[in-house]
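Of the protein chains in this complex, all but one are displayed in their positions.
Now for chain A:
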Amino acid sequence: MEEQLNKQFKPLNKIAIPKLQKLKKIGYDVNAKDKIYAFLFLGPSLLILSIFVFYPMLRTLYLSFFLTNTLGKPTVFVGFNNYVNLLTSSTYLNSLKATITYVIAVSMLTLVLGILLAQAASKKIAGINFFRTIFSGTMGVSVSVAAIFWLFIFNPSVGLLDQVTTFLHLPTINWLTQPGWAMLAVIISTVWMNLGFTFLIFFGALQSVPKFLYEAAEIEGASKSYQFFHITFPMISPTIFFISIITLIESFKSFGLIDLMTAGGPDNATNLMVYRIYQDAFLSGNYGSASTQSVILAIIISLFTLMQFKLLEKKVTY
């Protein structure tokens, strides 16, 4: 059998070998043609990525070692001075702290509420489709609309929440002008904005858990809560992992709601890292320092994501 096969393939070898030799003789790299094709295919996306991603990245890294003029032109090379100044500045460290508080609170709340809403919407109740639409509704709401909506709710004199506190004979809360409350307010608004997408993804994940797993558990006598923690939870763990990474990165990058609701105030309480970068670069013209902050932010996000991967990766593969 093998001999037969060899016989069949011999002619092919005989044809292929002289060709190779010939090509090598005239100094032509056989792979060159392939390489040209490869670059032709990669070219367009490579070009676009270079202009809009790679160049800005490298330029940011470059600028982070310089002082700049207000136009963003580097003037004095300062080495790691920008980094040292930032990491010893109390306002920057405060911003870092606020950001991490915000990010952790937003990610946690989004995850938990998203799962709870999806779980609730998975029940077979009359009119559940209406709620499914409502729950995923924030996906279609723009940041500016959401900001106005929440500004009305948080308004200390006519807002909905004020009416509630008045009704309960509680003191008026200046939601957006008291540091602690302002942070809470932006966290609530961001979670609300995130929920539509998170709900939809979790809802899909819950639907894809095979029904007979629950039936088997039901017959075996597992309680509903046992079923949730020992079937639902592990079954949707890949989705939880995915959503937690997306939300984490997204909340590090939060900008729109902060800008429209508190503009980083009061007293820098909600001046998150991205918002501070925007202020330093585009309002104060400190491109050097802003670049440094961007680099630090990128490093922090990478570290968090890496940590998540290390922590959760093992638990979600089955």
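For the reader, a short list of remarks on this structure follows.
In the analysis below, a residue touches a chain if its C-beta (ideal position, glycine included) is under 8 Å from a C-beta of that chain, and two chains touch if they have at least 3 such contacts; residues count from 1.
Heads up, the rule we're going with is that contacts and distances are computed from a predicted model.
Protein name for the hidden chain, per its UniProt entry and selected from "Choline dehydrogenase", "Cytochrome o ubiquinol oxidase subunit IV", "Outer membrane cobalamin receptor protein" or "ABC transporter ATP-binding protein": "ABC transporter ATP-binding protein". Among the residues A:V78, A:L151, A:I231 or A:I301, only A:I231 touches the chain that is left out of the figure. Set against the missing chain, the residues A:A222, A:I249 or A:L312 yield one that touches it, A:A222. Residue positions on chain A in contact with the hidden chain: 210, 212-213, 215-223, 226, 230-231, 234-235, 237, 318, in rising order.
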